[in-house]
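Here is the structure we will look at.
With one protein chain held back, the other chains of the complex are shown just where they sit.
What follows is chain A.
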Amino acid sequence: MSRASLLRHAALVAICLVVALPIFWLLRTSLVPPELSYDPRIWPEFSTENYRTLFAGNGFGRNYLNSIIVALGSVLLATPLAALTGYAFARFRTGGKAARFAVLATQMLPPVALALPTFMIYRELGLTNSLTGLVIVYAVVNLPFLTWILMGFFEGIPADLEEAAITDGATNWQAFLLVVLPVARPGIAAAVVLGFILAWNEFLFALILSGPSTATVPVALAALQTSNGVEIGKVAAGVALAIVPLMVVSRFIQKYLVRGLSFGGVS
């Protein structure tokens, strides 16, 4: 190995350590007995106690399931709507730049500004403390962002394709479903993943709108910061588990995600 490449590798290893160290420490903290959480030794003793008490004592399983339902549900609700809206923006006369900007502008509102009115509406509708309520609000909040992503994607697909389908005898719907959507699959996959991650990580709406039985993972983890101090071992265990679906999802879909976000089209 040459000197230069040795240096390069040393630098890369250093960067990797910086990135990996917090995650390693997280795992380490979650897998030692709670009383040794702050112990300076690297791994004084192995224990799964944090995980066991998190599930048995705090009912973390329920929270985890809630998060999965809410994240999946909202993304399944929002993506088809975003695909239709994004397609309309990309292909038809739909209010031009102003309308597009309006879509993006909704993302500039601080979430708090929406959270309280939503809470009041939900109280009237009886949707507080319900998973349905969370699914709906996440779908709504993520819709503009997903629309924006998919719009860029549809714009990258040559209009020739739909025109070919239409002259081939397809209706507009058939052209969309049989030609445009399959071609846009990488973009849809990217949108699904991003929508899932956004919903999975969301805290504010979940805190305000959920109740004891419908709390999601971020809410449950926040609740571990009690008046008796932070239960850091359990927090570490919960965070470690919260990372798992994100890793699975992005690993599984990495090639789509990269293609989806970088090319935005077919060539």
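Note that in this section a contact is a pair of C-beta atoms (placed from the backbone, for glycine too) under 8 Å apart; a residue touches a chain by one contact, two chains touch by 3 or more; residues count from 1.
Rule of thumb we're sticking to: contacts and distances are computed from a predicted model.
Colleague: Quick one: the chain not pictured, UniProt calls it what, "Sarcosine oxidase subunit delta", "NifU family protein", "Carbohydrate ABC transporter ATP-binding protein, CUT1 family" or "TldD protein"?
Modeller: "Carbohydrate ABC transporter ATP-binding protein, CUT1 family"
Colleague: Can you tell me which of A:27, A:114, A:140 or A:161 touches the chain that was removed from the display?
Modeller: In the complete complex, the chain left out is touched by residue A:161.
Colleague: With respect to the chain omitted from the figure, which of A:114, A:170 or A:249 is a touching residue?
Modeller: Residue touching the absent chain, from the options given: A:170.
Colleague: On chain A, what residues meet the omitted chain?
Modeller: Chain A touches the chain not shown through residues 158, 160-161, 163-171, 174, 178-179, 182-183, 185, 266.
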